[in-house]
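Okay, handing you the structure first.
One protein chain is absent from this view; the other protein chains keep their places.
Labels for the chains are A, B and C, by order of writing; each one numbers its residues from 1.
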Amino acid sequence: MLSFESDYTIGAHENILNRMQEMNLIQQKGYGGDVICESAKEKIRKACECPQAQIHFLTGGTQANATVIASVLERYEGVVAAHTGHVSTHEAGAIEYTGHKVLEIPGHDGKIKSSELKAYLETYWQDGNHEHMVFPGMVYISHPTEYGTLYSREELEEISGICREYDIPLYLDGARLGYGLMSRDTDVTLPVIARCCDMFYIGGTKVGALFGEAVVFTRGNMPKHFLTMVKQQGGLLAKGWLLGIQFDVLFTDGLYFQISKNAIEMAERLKEGLEERGYRFCLKSPTNQQFIILENKEMENLREKVAFSFWEKYDESHTVVRFATSWATGSEDIDSLLELL
Amino acid sequence: MLSFESDYTIGAHENILNRMQEMNLIQQKGYGGDVICESAKEKIRKACECPQAQIHFLTGGTQANATVIASVLERYEGVVAAHTGHVSTHEAGAIEYTGHKVLEIPGHDGKIKSSELKAYLETYWQDGNHEHMVFPGMVYISHPTEYGTLYSREELEEISGICREYDIPLYLDGARLGYGLMSRDTDVTLPVIARCCDMFYIGGTKVGALFGEAVVFTRGNMPKHFLTMVKQQGGLLAKGWLLGIQFDVLFTDGLYFQISKNAIEMAERLKEGLEERGYRFCLKSPTNQQFIILENKEMENLREKVAFSFWEKYDESHTVVRFATSWATGSEDIDSLLELL
Amino acid sequence: MLSFESDYTIGAHENILNRMQEMNLIQQKGYGGDVICESAKEKIRKACECPQAQIHFLTGGTQANATVIASVLERYEGVVAAHTGHVSTHEAGAIEYTGHKVLEIPGHDGKIKSSELKAYLETYWQDGNHEHMVFPGMVYISHPTEYGTLYSREELEEISGICREYDIPLYLDGARLGYGLMSRDTDVTLPVIARCCDMFYIGGTKVGALFGEAVVFTRGNMPKHFLTMVKQQGGLLAKGWLLGIQFDVLFTDGLYFQISKNAIEMAERLKEGLEERGYRFCLKSPTNQQFIILENKEMENLREKVAFSFWEKYDESHTVVRFATSWATGSEDIDSLLELL
Partner (left out) sequence: MLSFESDYTIGAHENILNRMQEMNLIQQKGYGGDVICESAKEKIRKACECPQAQIHFLTGGTQANATVIASVLERYEGVVAAHTGHVSTHEAGAIEYTGHKVLEIPGHDGKIKSSELKAYLETYWQDGNHEHMVFPGMVYISHPTEYGTLYSREELEEISGICREYDIPLYLDGARLGYGLMSRDTDVTLPVIARCCDMFYIGGTKVGALFGEAVVFTRGNMPKHFLTMVKQQGGLLAKGWLLGIQFDVLFTDGLYFQISKNAIEMAERLKEGLEERGYRFCLKSPTNQQFIILENKEMENLREKVAFSFWEKYDESHTVVRFATSWATGSEDIDSLLELL
């Protein structure tokens, strides 16, 4: 059966598995203190044009978000995020479980507006009573967002500027970062992100790895004893070099970018085909996730031959569904899908 | 100086202090296991027409909210509240500190709408992904709300009905409950609240006591080992009988209702005077808090002679301010204030 | 019935109640920002000979411990305490509830030994694996201890010296501090404590107040936004001036010391009487708590006429019980008790 359900339903790029085979029986230091992790970090630093970057590899996105947020924030601080942000809605309260509030501001197709962020911070600090409120201690954005949308470089710089004005770190969730960077409609590069953000993560799980996210602190601002806090939250992998291998391979010869580009090309091919066939888009996404409005009956029929995701009810007789391409999608997959439509 | 700043700026009704004097040197059991607490509980059960009510006294509102919510919710559950609810905004993240998310839905002058609550719960349970989300495990309302507004009996019954349909307990924050019950525009009584809610608290701090809130569980649903959890959250008063005395006095011969009524009468007198003088109300409040729009200059002048609260910016040249009457406000206070306006 | 059950079974010194009556209807600022609190703090600073002390009043001992510990520690740190310390055993896990471990070391009649503390810290830092362990971030002692025992000035200075050597703050739980300071067998004064400790609290609940503990930070080290964290833990009293009044009265004309001295005198009188009658002491306590070994039958008989505390089983036929005197114990109470023995 065809599957466009998500970008994490299959394994890893073959180079990764091959490298794992090669390294399998070589003794390594535990907990990420090995030479492969060091090599991977160095490659990421170069790709980010950020020689001072401090990097730690974690196994998944929720773990990365919860660990970064809970280790950076003071106890009396919360994280500002779009009300549609992954940390706001789809992490089973992982942030609150660490004792911190997600301070929700409006999301617009997944993005926050710099003007609304500024207004939020201004109002907060003007409130005479703000010592009885949660302090905004970090700003969270995702890029691409949960809706596949992207910030422009200008938007990112504006948000970054406001964060610096208010002395609040900016954190970017890059679960699907590769697909954002290789979009045809973006002027945002990895170095731009490293300059604008105080920390971010480069997603591996959805972009060619078996699992793994590379958390990057860009300004010497990795919290003291970060490793201990990772352990405390249950995220310290004994064989940390497994994460090192994956990012080392992905950042060798631009593999991360190259395979991300494939997902974008497949998404564009899908978009064209859908447009030709007159399908209605719920949202213009420049990345690998496409949101289409289907008539319910048609959706049910299609479901028998293709896996895709329910997104939300559109109206009584229509539903928004999501088709996701990935680093591994082949053009024959797109063609087969289009034939069914 | 005249003060209409809040309803917790002075001490307690004289009967309470007198009773404290009388009981001061009598040996009592610790931690609320004394006979005075028992007497107070029995009087509250009667006033609520709820013989099975289980009651525990705590010292303040944030403590009551955090203790009740954190002891009733399962770990994977959050509390649904208006985005303007006290637990959502003005408790310094006390709920999140216990690991639980406040699931914010729209507030309308401080109130939630039963239709929006129902839609929220429906959408949540229809979401195929809801196991990755925080479960709605309790509904929080305040009565009077943070804006001085009140639910009607019908509204309360509707909300209660939805909660029971979805098997979610309803919790009412009654920090200013007396002022709500004695409003001229209400059909909600204490027994109505006890029937509609699974738990609520009767506020003492703002209604005649030095401090103290009576938490009431209405259906034999006080969580097992509640006292231990109160201790764990630092809220167990060694001399618990001090709380017992205050509620015993307040619920003797209807004192709680009688002094609450005074606050309402003073608020109505103030409202009339303000209307006569042509002041603009930001909000029609039927309780002891009145929200007026003042021109900024006028506000600054007034501030020299009267204490009141900044509420929020209205526009560039106007501000919303709050005047609060209380159980102890005298008619001469109102007259003096009106003379200044 | 005679009661020697505890030192928190009756109310407050009459001066406190009188002062409450006087101030009852005077408008005060909320949350401890009032002039009475300021006056009380100034008196405490003088009594401590610590002009830079930062002081915050809380309502009870567990609340004080949990709030201080959780606001001072970093996330990856725990508090070192005797295995018999109040925070280790009798606070229902209030410290762990805030996410911090109590790192237990041996207690000797309630006291920690400086040599064992030093060894613990040394071993910890020598362990190559210590990043996988909880960092010792604070040392907790109680004075008097849970067993009524006292540190000598020399012992206190030694512990303090080790803490400073390892750059770890020293926190002293003074729930019964007055009784320690007025013991006949002590060379520890309030200024000594202020010099040796980074923070401590002066207990009011057990020493003449209705409730209240004065938390003292001695070196400009009150954590930033402490008030917000107090609120977050549910410990911010709306009418904070009630705490101010109590400490203001207790630290006027040495009342705190004078009433503490009474408890000591009564305890000494009791000790003498018990010794004369040949009772066995489980522990030589120089403060207001006395631990006696009673034959079980005798204990049961005595219980009909006197309230006292079960402490622990001694052997099959004997039990350790505790008699506590207090600021309010009269010599006639002691005489009546001795007559019964």
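One rule holds in what follows: a residue touches a chain if its C-beta (ideal position, glycine included) is under 8 Å from a C-beta of that chain, and two chains touch if they have at least 3 such contacts.
Computed from a predicted model, the values in this text were never measured in an experiment.
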> For the chain left off this view, which of B:I36, B:A70 or B:L237 is in contact with it?
Replying inline: B:A70
>> Tell me which of A:M20, A:I293 or A:L338 is the one touching the absent chain.
In response: A:M20
> Of the residues C:H132, C:R184 or C:K284, which one touches the chain left out of the display?
Replying inline: C:H132
>> Please identify which residue in C:H90, C:H108 or C:R164 touches the non-displayed chain.
In response: C:H90
> In terms of residues, what is the contact footprint of the unshown chain on chain B?
Replying inline: 70-71, 74-76, 99, 131-132, 135, 224-225, 227-229, 231-232
>> Touching the absent chain: which residues on chain A qualify?
In response: 1, 3, 5-6, 8-12, 14, 17, 20-21, 23-30, 59-63, 66-67, 91-94, 97, 205-206, 210-211, 228-229, 231-239, 242, 307, 328
>> Contact with the hidden chain only, please: which chain C residues?
In response: 75-76, 78, 89-93, 96-102, 104, 126, 128-129, 131-134, 310, 313
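Quick note on the criterion: only the chains that are shown with their structure count from here on.
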>> Comparing chain centres built from Cα atoms against the global Cα centre, which chain wins on proximity?
In response: B
> Approximately how many whole Å separate the CA-defined centres of chain A and chain B?
Replying inline: 41
> For chain A and chain C, what's the span in angstrom between their mean Cα positions?
Replying inline: 50
> Which chain C residues reach two or more other chains?
Replying inline: 228-229, 231-232
